[in-house]
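Heads up, one of the protein chains got dropped from this complex, but the rest are sitting where they should.
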Amino acid sequence: MAIIKSNSEIASAIWRMTVSGTPLGRAGQFFMLRVPGALDPLLGRPISICEIDAELGETTFVYQTVGRGTAQFARLLPGQEIEAQGPYGNGFPLKAGRAVLIGGGIGTAPMLQLAKELHASDPTRMIDVYLGFREEAYLEKSFEQYADSVTRNIGGYVVNDVDFSLDATYYACGPAPMLRAAASAADEASANLFVSLEKHMACGVGACLGCTCQTEHGRKRVCKDGPVFDYREVRDAI
Amino acid sequence: MAIIKSNSEIASAIWRMTVSGTPLGRAGQFFMLRVPGALDPLLGRPISICEIDAELGETTFVYQTVGRGTAQFARLLPGQEIEAQGPYGNGFPLKAGRAVLIGGGIGTAPMLQLAKELHASDPTRMIDVYLGFREEAYLEKSFEQYADSVTRNIGGYVVNDVDFSLDATYYACGPAPMLRAAASAADEASANLFVSLEKHMACGVGACLGCTCQTEHGRKRVCKDGPVFDYREVRDAI
Amino acid sequence: MQSNPLELTLCGIFLKNPVIAASGTFGFGHEYSEVMDISRLGGISGKGLTLNGSAGNKGMRVYETPSGMLNSIGLENPGVRHFVEHEAAYMRTLGPAVIANLGGHCEEDYLEGARLLNNADIDILELNISCPNVKAGGMAFGMLPDTAADITKKVKAVSKHPVMVKLSPNAPDLVAVARACEGAGADALSLVNTFLGMAIDVKKKRPVFENIYAGLSGPAILPIALRMVHQVAHAVNIPVVGMGGITSAEDALKFLMAGAVAVQVGTMTFADPNAMLSIIDGLAEYCAQEGLANLQEIVGII
Partner (left out) sequence: MQSNPLELTLCGIFLKNPVIAASGTFGFGHEYSEVMDISRLGGISGKGLTLNGSAGNKGMRVYETPSGMLNSIGLENPGVRHFVEHEAAYMRTLGPAVIANLGGHCEEDYLEGARLLNNADIDILELNISCPNVKAGGMAFGMLPDTAADITKKVKAVSKHPVMVKLSPNAPDLVAVARACEGAGADALSLVNTFLGMAIDVKKKRPVFENIYAGLSGPAILPIALRMVHQVAHAVNIPVVGMGGITSAEDALKFLMAGAVAVQVGTMTFADPNAMLSIIDGLAEYCAQEGLANLQEIVGII
């Protein structure tokens, strides 16, 4: 059981929650979060790791209140418990060299820990971050400590801002249309792109087959074999 | 929607919660308490008014954690919301003259507000309070400001401590065996006794007929026509 | 003048909106009139009546289950005569359409009850052949197409009110029962009544209910009820009133899209007395957002 350290709204309907008492994961992995005891909402909600503070043993999530489960998270106060099962999923591969991170909306969240890990693993590496928001930016400042550039787009298409012709690894997380646009751009430029996919999940560990998708290498489970895939493998599933 | 002002454990598995923002009721009435939003637990839990602070507009409940609903209440923190529908039920009649209050276990809770009201309506009136607990006493001190005597019984039969031959009105709330003992004693002494009954409830307002009982005057609903009855009326239902 | 996009006609009766208090969860209106504005409802279906009234079942009567509840009220009610003399006129003053829910233990009960109700100023007779909590009759009439059709036909023959037959989700072949009732002249169908369920008190090593089984309602059953309403609405040409676990305007829209012209709300009212009013508000908002002249446009679109 994790203990909530802080939980507050950082932008309209966007909340940041920090918890202690969970194992630490890595960028791109997620936890199934669940309010303890209640049978409704019943299932955990997959929420990505946004930032890990290994020293304090704390994990931060940033989540958007879209339905009953996330609305319930927003009512929790520091000191209360939350069930955090995980970390689950494969996480982002930390490829050597330059990195370009693209986050759309709440897809920004996992990019922060990714930036942190990329920077930590090689502080000399170039990191460019592109963030797209519909109306209001968040988390942007936090990227500055790790990134060489942070470009923000509000109301437009963030993928259009990105130069895919660099000798770099591209990482993207965001809504499906954004990922599809990134995939097309990567195709054209023959870029290396990793995407983090979203599917409705029940178990989060690969047992229920609720989140499978068709890939180049047969059916895969987004929760267990992903959520991060080389975009070429999952082109039809995006 | 009520706002929780405080919520803490005052004895083992016994919690006191103070809320603001509900209409004020009177002794013997109850609220249906419910954690907002969740569909499970679904129904409100009937919890008696333990104390009203009319000036602050606050109502205090004292509840025992026995199942999922009350366990969930115990996890709430000050500042959070709780749905409090009510006040429902008839409440205790404030009869003139001497009063003897008998509370068993968590049945002690409604007796406190009753003592307060009896005292306020006639500060010269004699009030004797008898409280029975299985292992650990609570709320006892709070009675002292209103009562002329407070007698406590731990582990025994509180009804045995009471002299039913006084020229007084007797009020009792507690587990069924205690109420039955009080009824027998009242029979023998021809005493006037009001009892507060408990039944599983769904609506709390008299609509579902989930809590009806057979009385001398036909079927009555504990939530709406009670929970307080002249014991003679509900002898077979105790 | 702008017309009200929520209004509809059900069995020739005007309803100002499609939200009806479900039978057995709203008494005859007295109790909730003290805690909410019940005049805003589209209709009220009164507590299930039996010819001679009943004290209902002994023992535990309501028991919460995950997102639902079991009840074994057993049709506690003051009898049809009392209703005709004392309750019907009161219900008429409230504003919403008045629906009398009639149960019975045998055919003659139903028919005599229906005859007596001819003397009451009600809008619709809801023929309850689906109560799982009474020993004789009740659900038994609703289990098979033949018996359901038979009682429907006979009640139709004596009743001057439109007859809406309330179906049981426990029927082996619900669609066949629905079609049979339609064939027998039912003016409308309502579904679902409660699902036969069970609770056990592990500490006492005993069933919670004296009748062992009881009726399950509430949000827990919504997915099954919605499927049944969808099946039935697609199988008959008379109006269907849907219910089972509705908690919100969104839930109500699901039933409408599945083919119900109106909905009833029961258990959720216990949890939140204002739930039906929120649903009505939500439906009005939906019409405004979607630019619907009348909500009935979405009925059965799925």
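First chain written, first letter: the chains are A, B and C, and each begins at residue 1.
Here, contacts are C-beta pairs under 8 Å (C-beta built on N, C-alpha and C of every residue); 3 or more make two chains touch, one makes a residue touch a chain.
Everything numeric in this text was worked out from a predicted model, so none of it was measured.
Taking every chain of the complex into account, the chain not shown here touches A, B, C.
Among the residues C:Gly197, C:Pro239 or C:Gly266, only C:Gly197 touches the chain that is left out of the figure. Mapped onto chain C, contacts with the missing chain fall at residues 65-68, 70, 172-173, 195-200, 202, 205-207, 212-214, 216, 218-224, 226-227, 230, 245, 247, 250, 253-254, 257-258, 298, 301-302.
Of the residues in chain B, those that touch the hidden partner chain are 39-40.
Interface residues of chain A with the unshown chain, by the touch rule above, are 34, 39-44, 83, 85, 200-212, 214, 219, 224.
Here, only the chains that are shown with their structure count from here on.
With respect to chain A, maximal separation of chain centres occurs for B (centres as means of Cα atoms). Centroids built from CA atoms put chain C at 35 Å from chain B.
Note: centroid distance chain A to chain B, computed from Cα atoms, is 51 Å. Counting partners per residue, chain B has 39-41 as the residues that reach two or more other chains. Taken residue by residue, chain C touches two or more other chains at 66-67, 219, whereas all remaining positions touch fewer.
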